[in-house]
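The other protein chains are all here in position, but one chain of the complex has been omitted.
Coming up: subunit A.
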């Protein structure tokens, strides 16, 4: 080869410059186009919306706009982030997962303010705490709530019966009103039905216990508060079942095999019912649902948002408010176990029926009040990242028998460092 080094470097520099140019051009062309486009794209992921409702939306709005729907697989958040950063081929309407919402809020300028498009008029139909989580401090609403994940306690009524404990959901809820009472039940159950456990792992307890409070790991003034009493209390609560020996310590996919066998109860959101049903179809009719010990929390639940490149904001807003109207939201529950964020849906026939998996119990009587009672908390953009070390530390207690106090120190130290890295004071 007679390619000299200099020429190679020239070529390399040229290539680098050319690709830089391409990216720069890409940024510019994104915002082109009028604001009354006739075709709109909608990005979501499998199970985020009822496919039937989306298909109907296509025909319902067919005469005005052409709605193209893309079900995006894989890591939805990073795909959306890169697309928004690139600025081209941005969807006109996009889903955002509840757990990712906080990390999108600092970039609220990438989205349209839904309040200006008319969300203000309908916002009272949706749960306030859920709406707030998609609103910036200065009042810009970027997310339209799709669904929520109110938690509950799922329990095996047959095992409770065998142990001589109450099986009626209301009575169980009363007996397991606090975490301590609930764990006492677990000890009792283990005595009467050997080889069984109350909970699958302690991080799930920690997750819910943190969600029951109004403060999380970072406060509104962007200060790290993960070492304070409210988190320490949730931690101590999570450690209890481990010391009592009622923790199954399952941290992998063997949960599927264990759920129908050794687990007596499950803590989880409304959508978790579907997981249990799929993992243990043989236990149909044996499960019941009651209120979460210590009060309800939320796990998951998504939003729809309009990126600022949206080609027809008016029409797009009409479409999302139609898809997410309480009536259609209720259908999402029947079609895809999406628990509506609109309380009006809870009294609709689609939701008030009995669930055969839970022995015909009307589960909405548990989830409905829970949904309304979830405390409004502040979730900082770095919250999920800061929470991760606590989960890891709890897992290491279960897997390696690490001393809980040492694990706590590790978790706080690491969490503080991650917070500092992300610009938290």
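Heads up, the rule we're going with is that a residue touches a chain if its C-beta (ideal position, glycine included) is under 8 Å from a C-beta of that chain, and two chains touch if they have at least 3 such contacts; residues count from 1.
Methods note: contacts and distances are computed from a predicted model.
Missing chain, UniProt name from the options "Decaprenylphospho-beta-D-erythro-pentofuranosid-2-ulose 2-reductase", "Response regulator", "Alpha-D-ribose 1-methylphosphonate 5-phosphate C-P lyase" or "Cytochrome c biogenesis protein": "Cytochrome c biogenesis protein".
Across A:236, A:283, A:334 or A:396, the residue that sits in touch with the chain not pictured is A:396.
Contact with the undisplayed chain is limited, among A:55, A:70, A:257 or A:376, to A:257.
Residue positions on subunit A in contact with the hidden chain: 1-2, 7, 11-12, 15-16, 18-20, 22, 75, 78, 81-82, 84-85, 103-104, 106-107, 110, 201, 203-204, 207, 250-255, 257-258, 381-382, 384-385, 388, 391-392, 394-396, 398-400, 402, 413-414, 417-418, 420-423, in rising order.
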